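There's a structure below that I have some questions on.
Note that one protein chain is taken out, while the other chains of the complex remain in position.
For chain A:
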Amino acid sequence: MVSELSPRSWPLAVAVVGAFLVLPVRALAQDAEAEPLTAFDLLARSPQLGGTDIPRDLPGRATVGAPRRPRMPDATVPMPDLGRQSPLPAPELLRMESPVPSPSSELLAPASAEAAASVSEVPMGLPAPLTPQGRPDSPLSPLPASTTALLDASRSFQVVPVAVAVVPGLLFHGLAPALAGDGHTAKRLFAMEGAGLGLIALGGVPIALTGASRRTIAPLYAVTLAGFSVFGISALANLYSVASPAFDPGVPASSLPPLEFEMGYQYVSDTSFDYDHFVSLGAVARFEEVKLEAIARLAPDEGNTQVRLGGAYRLLGEPERRRAGSDGSSLDAELFGLFHRFPTEGFTVVGGDMGFRGRYAMSRVSPSLAGSFAEASIGMALQGYSYPGPVSDGNLHSQLLFSFGYGVWLGRGGGPFKGEAMLFYDHRKDGFAGGLRTLGGGVVGNFGLRGRALLTETWGVAAEFQAGGALVGRLSLIYALGGES
């Protein structure tokens, strides 16, 4: 339907969609506090658009209030006739009514009579967040068959929306889910795209008008980059929303090991430097709210050495040691020190970074984005350059730190396999990748893809690729201590 709009109608359409979202009315079936559906909601959910008002409560999805427990069908209450929109296929319902405990009915059984009473308030047919092993307070579990069936019933992989998500979906970010019949996600992504473009204009236009004035550049730059991050995240969410029905969404690991060591190899292709081969070392120690990190990159033949030490303090969200069913959203304050020696070029960098890093479960934006997350960071670095010999530089150089990315959780909640992968943009220019060497000089940072996964309780791999002014590739082996979850 959206595609039938003429090109000149797009700004109006975006504005209208944005207006619908100014006063966000969450769907009745998805909110703890029930509110009437808007006309747009009803239209977007209509079967004619392929939509459905069946909530898609997936593991990792944000919930409001106390977690809702699965409801046992009450034989005394007549089941509403949901027709073909029924969230639970008939065989599932039959199994739930069976007096013989089956694996699935065991999973759905309430823990107590009180729990049964409390969950009875949940509207009939709601697939409330599933709890593993029937324990309401346990971490999220892999998707049981009933939920898989539910997902299959409400979402199906379609080739055309995936293609549209690339062209012209990279420009029209809600188009792909709209074509797939997911109006809820579509309007959210259109709103995000509009917000991103708005922020870009809000920061970018004054930058142009002020000639990137030294007096105002820092906040304007931050706003502009925030706009690009929202725009980029909505573009990738657009693709993810229509590609994700092809696979089971991942969930955040319920806990990460208290101690990890990493060793690997890094290759850098940079025409401005002689170095290329690096030994990569790393360590992570996770406490309750505090995470300490140490990273070293050593070029044995050329002597280039980079050491980064620091940590993060969790301001919001569950600690990584015990995420216990949270959707992985978090906010950290970070502080790092940097030492980077360039023996061939004859200088050393010493400095510090400070900033904030946030991660947001995209299931909070739309259930169809479950299994993915957006990440952004902002901060500042202060650095000094030291030159051996008579050369002296007494300047303290500052740098705006900004990054954003769109990632997916790789694990499904069961077994030791846990991890994540993320496409990202990093604005910093003092790393091995540097910034892109563009027609505008060196303003733009670098892009990359990084992944990290524990394959067993103790062993895992990490890989990263970055493309800026240089190409950087890294592959590491991870050894975890205390990784049992």
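The definition used in the following text is that a residue touches a chain if its C-beta (ideal position, glycine included) is under 8 Å from a C-beta of that chain, and two chains touch if they have at least 3 such contacts; residues count from 1.
Operating definition for what follows: contacts and distances are computed from a predicted model.
Asks: Out of "Electron transfer flavoprotein subunit beta/FixA family protein", "Metallophosphoesterase", "histidine kinase" or "Amidohydrolase", flag the one the UniProt entry gives for the chain missing from this complex.
Replies: "Metallophosphoesterase"
Asks: With the missing chain put back, one of A:187, A:297 or A:340 would touch it. Which one?
Replies: Hidden-chain contact among the options goes to A:340.
Asks: For the chain left off this view, which of A:349, A:421 or A:477 is in contact with it?
Replies: A:349
Asks: Taking the full complex into account, what residues of chain A touch the chain not shown?
Replies: For chain A, the residues touching the absent chain are 208-218, 221, 269-273, 340, 342, 345-347, 349, 380, 383, 385, 387, 389-395, 397-400, 427, 429-430, 434-444, 467-471.
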